[in-house]
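Everything below concerns the one structure shown next.
For this view, one protein chain was removed and the others were kept in their places.
Chain naming follows the written order as A and B, and within any one chain the residues start at number 1.
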Amino acid sequence: MAVAVRPETAVEPIQVTMTETAPGEASGKPVANKVTIILAHGDFESVMAAMIIANASVAMEQETNIFFTFWGLFPLLRDDVRFSGGNVMQKMLFGMNRGGISHLKTSKLNFAGIGPAMFNALRRKYKVASAKEMLEIAQEMGVKLYPCQMTLDLMGFKPEHLIDGLEPPAGAAAMLGFSTGGTTLFI
Amino acid sequence: MAVAVRPETAVEPIQVTMTETAPGEASGKPVANKVTIILAHGDFESVMAAMIIANASVAMEQETNIFFTFWGLFPLLRDDVRFSGGNVMQKMLFGMNRGGISHLKTSKLNFAGIGPAMFNALRRKYKVASAKEMLEIAQEMGVKLYPCQMTLDLMGFKPEHLIDGLEPPAGAAAMLGFSTGGTTLFI
Partner (left out) sequence: MAVAVRPETAVEPIQVTMTETAPGEASGKPVANKVTIILAHGDFESVMAAMIIANASVAMEQETNIFFTFWGLFPLLRDDVRFSGGNVMQKMLFGMNRGGISHLKTSKLNFAGIGPAMFNALRRKYKVASAKEMLEIAQEMGVKLYPCQMTLDLMGFKPEHLIDGLEPPAGAAAMLGFSTGGTTLFI
């Protein structure tokens, strides 16, 4: 089971592979859409898919929102959070499902971390940004990131557990409100 | 592994935590959207997400539909159904995947029922309605619930196996028809 994972080099340039011309752009017509992603899963593939679609959308100058809920909220936790608060059940759930966008596990073929390591090696080889890099790009480009209020409450997470630069926590009704009239994906 | 689960009290008030003001409501403008959920997964998180979004939508006075298909049909079975009919394969599938909205398992961290028990305890602590309560609220508020005809056929389920108050069984084409022009989520 010796898997040769190419070590990450410090100077590797970050490139996002989403440079296709969208319909309407070439012809000068505006692309009048809005994209909202409800991210309810916290696995590597779901988070990557959400980030790739969100960043492609915002690069097309479309209003783009991500609503982080259920397991999908965990990537918004700081990578270094240790979560000392909460009750016994909240501690157990956090202990079994560590948060932070640098700690994603694949939904299948995880094998104690070999899955994510392989995918990340392939990702670097083909110059695809990491989930953490994509999240930072998303924030810089104006994707609005909403943590789900109910999930925060249920898990006992406090604002200081979350990364900076998020929108205020929102509920399902607010999400339905700001997503109306656009494309809404449940990932 | 002693998890202190707070026993459910009989007089606990049911509160649904989706009271945010939606865009358009405060300003008097109508929210002209329609929400259709295709519920294809039968796990605790998927069913809860579908119910929370549907009830938020119907509370905003939007037309709201849920199309229950594949594993997502099983929560529409009566909690007390024993399913004595069907052929060998249908019996095996049902035996391995008991139906009824009170018997949901989490998609991860299930651990022989500890996962759902913990989530339900947290849910009660923070006054979030159960999946069963949300389903009843959905029906009272006018969410239309469509069982998938093909799934009924494949599993050998009969109308008497299902809860009351459902719409007639529908197929994929009918679902595409009544969802057209609104927000459609595949959960």
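Convention: a contact is a pair of C-beta atoms (placed from the backbone, for glycine too) under 8 Å apart; a residue touches a chain by one contact, two chains touch by 3 or more.
This structure is a prediction, so every number in the text was calculated from the model and none was measured.
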Candidates A:L76, A:L135 or A:I187 - the one touching the absent chain: A:I187
Of A:A49, A:V81 or A:L166, the one touching the omitted chain in the full complex: A:A49
For subunit B, the residues touching the chain missing from this view: 38, 40, 69-71, 88-90, 92-93, 96-97, 149-150, 153-155, 170-181, 184-186
Chain not shown, touching residues in subunit A: 3-5, 17-25, 31-33, 35, 45-46, 48-49, 52-53, 55-57, 59-60, 62, 108-109, 118-119, 121-123, 126, 128, 183, 185-187
